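Just dropping this structure here.
Shown here: the complex without one of its protein chains, the others still in place.
We just call them A and B in the order they show up, numbering each chain from 1.
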Amino acid sequence: MNARREAYLYAAQRLTALIMAPLVIGHLITIIIAIQGGLSAEEILSRTSGNIFWAAFYGLFVLAAGIHAALGLRMVAAEWLGFRGPLANWTVAAVGLLLILLGFRAVGAVI
Amino acid sequence: MAGDDKDATLSVGVWRGDADGGEYVEYSVPHRASQTVLDVVTWIQRNIAPDLAYRFACRVGMCGSCAMTVNGRPRWTCRTHVDKVARNGRLTIAPLDNLPVVRDLAADMAPFFEKWKRANGAFQGGETRDDPIAEVRPDEPERKEADAAIECINCGICYAACDSVRWNPDYLGPAALNRVWALHNDRRDVARDDRLAAIGGEGGCHLCHSQAGCTAHCPQGLDPSGGIAGLKRALFRAALKGTV
Partner (left out) sequence: MSMVRTVGAPHRRQVLWWAFLMHRVSGVLLALFLPFHFLVLGFAIKGDATLDGFLAWTENPLVKLAETGLFLLLAVHLAGGLRLLALELLAWRSWQKNMAALAAGAALAGALLFLGVAW
């Protein structure tokens, strides 16, 4: 049966949510601090360049967000577009992978 | 509106049709004190439209057969007072949503009970009449959970109020899953892991998004939504243990 698969996917959705909760709060606070006095590339890069903490922070964030978004879209596609089954599963898996790759590229660019 | 006003009339739109479709037909019904929606339907059938199809049995909120959509919400019509739901003397009555129609106000409950079976909703004991009776204390936490879920009358109201059913017709729905939650908390039952496997796959409990329309509409005051959350937790533990 696919009960185990669905249980693990459900757990992955909730686990990534738990991981992201503090990260999102941190992200929101960083946004509020960063936008004071306007945004500049120099300011962003001076905060993030070569910083192991931000690399880990955003690396983990990207990984969790990619998985979480893909699983969320899987449910939306199934319910609102009627798109379900193996093809839908592979499609959202590809979307998640693409998001993670784009995200890692972005993290690599600013670190 | 005043319940004792003998001249008052209700304007009632009743859905008439069959599995292929239908439309609302207007009827005028005298308004009476303490009148239930089921009284209104019965009055129409006896005085105006003898061919009106609907379903009821006990009239006292036990059998679960008279559920219909009243002014857009699923309700048990025998225990729903007209004065509570009519707006400006107006009622619309339709068969339950999310189910095919047999005719007029009678929804086809077959898919509802098919899912009950698919969820393995029957108790499965492992003992015989020769074994001593299992002692289950009323204050055990599991027994309390089972108690809270056990008063379901199979009326289908939660099923009609559930958007997860609406959006995915394969979804087992709140009633069947509530039944599984009751059995899951019955330690005499020997099929609890099999049952988790039966309700954990596609169309299973993970399609619930805790909108809790079931809990909001259940005439028995049950909380299927909370029970389904319990099943999700149980399935995760079972997956870790490798029993599903």
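Here, a residue touches a chain if its C-beta (ideal position, glycine included) is under 8 Å from a C-beta of that chain, and two chains touch if they have at least 3 such contacts.
These numbers were taken from a predicted model, which means no experiment stands behind them.
Student: The chain left out here touches which displayed chains?
Tutor: Per the contact definition above, the missing chain touches A, B.
Student: Of B:Ala8, B:Ile48 or B:Ala229, which sits in contact with the chain we cannot see?
Tutor: Of all options in B:Ala8, B:Ile48 or B:Ala229, contact with the hidden chain holds for B:Ala229.
Student: If the hidden chain were put back, which residues of subunit A would touch it?
Tutor: Spelled out for subunit A, the touching residues are 14, 17-18, 20-21, 24-25, 27-28, 31-32, 35-36, 38-42, 44-45, 62, 65, 69, 72-73, 76, 98-99, 102-103, 105-110.
Student: Could you please point out the subunit B residues that touch the chain left off the display?
Tutor: Contact residues on subunit B toward the absent chain are 15, 19-22, 69, 71-74, 94-95, 97-100, 160-161, 163, 166, 209-213, 216-217, 223, 226, 229-230, 232-233.
The definition used in the following text is that only the chains that are shown with their structure count from here on.
Student: Once bound in the complex, which stretches of subunit B touch subunit A?
Tutor: 164, 167-168, 196-202, 204, 206-207, 209, 232, 235-236, 238-239, 244
Student: Which residues, counting only subunit A, touch subunit B once they are in their complex?
Tutor: On the subunit A side, the touching residues are 1-11, 75, 78-80, 84.
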